[in-house]
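Note sheet for the following structure.
All protein chains but one are shown at their positions in the complex.
Entry: chain A
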């Protein structure tokens, strides 16, 4: 815990606002009013709640305005208590320890974006939209929720961005028709989805026919630890060449290996063709390719190093290179 503690800072709750049914938004500022460090769309902070609980919340303020950070918290009745604690205990002018912003859900550059949000999953999407809009990208948001009242920031997004935002309250228009939205793959379009597990599972199924790498998800509900690999660099031992390379968050294993002069045959570099298949000597891979069959994924003996990475909690892979 001391490691986590070392990376936290005390912030002051400037405002607590009810932004939808069961959703409060917290505006956090530094005690001395100084700006926060820069962060990227998709980032979250850990909120330290009392002695025991650490919870991850996506930042939904603007990365261009570092005077404050905003998060939004849904009160989940059967949760492990973090959200209820926030709803019941946090008051304006309280002090809370938070981590530095970290990004498990970075947005990649492309031409077109499809943002899919379910319920409180809207939070990381808001800064992404702001970025995409400012960069002149082609984008659209489909945002579903139980009812209009339950959909935080829905009306605000609709007022600000107009037709690019489609709100789908279930009690008025039924569930989001993901089949219709994702049925036809689009070239150069990246899909960023955040929401309940059931929705994400459907999105993942439907995106099987999309080019590999098109879909990006953050499983919002209490699984931030499961996506830690994207946020952390890791080391790769190349057992045949006797070298060790560090793979930073913004490079692939393939690139890092090539950088130290070790040759690997590759072709598509997007996890589609299987050419860069590499034997795993030790460590747990997190498979992100579209070609390796399930039994190979489960055994963990092989991986496509153009897209796949070390799994959460695995800081070291050894590869037969």
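Just so it is clear, a contact is a pair of C-beta atoms (placed from the backbone, for glycine too) under 8 Å apart; a residue touches a chain by one contact, two chains touch by 3 or more; residues count from 1.
Going forward, contacts and distances are computed from a predicted model.
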item	value
Protein that the absent chain corresponds to, by UniProt name, given "Cytochrome P450", "Sulfur oxidation protein SoxY", "CU044_5270 family protein" or "LLM class flavin-dependent oxidoreductase"	"Cytochrome P450"
Which residue of A:38, A:134 or A:187 touches the chain not shown here	A:187
Options A:8, A:62, A:99 or A:275, residue touching the unrepresented chain	A:275
Absent-chain interface as seen on chain A, which is shown	183-188, 208-209, 211, 258, 263, 265-269, 272-275, 277, 290-293, 295-296, 302, 304
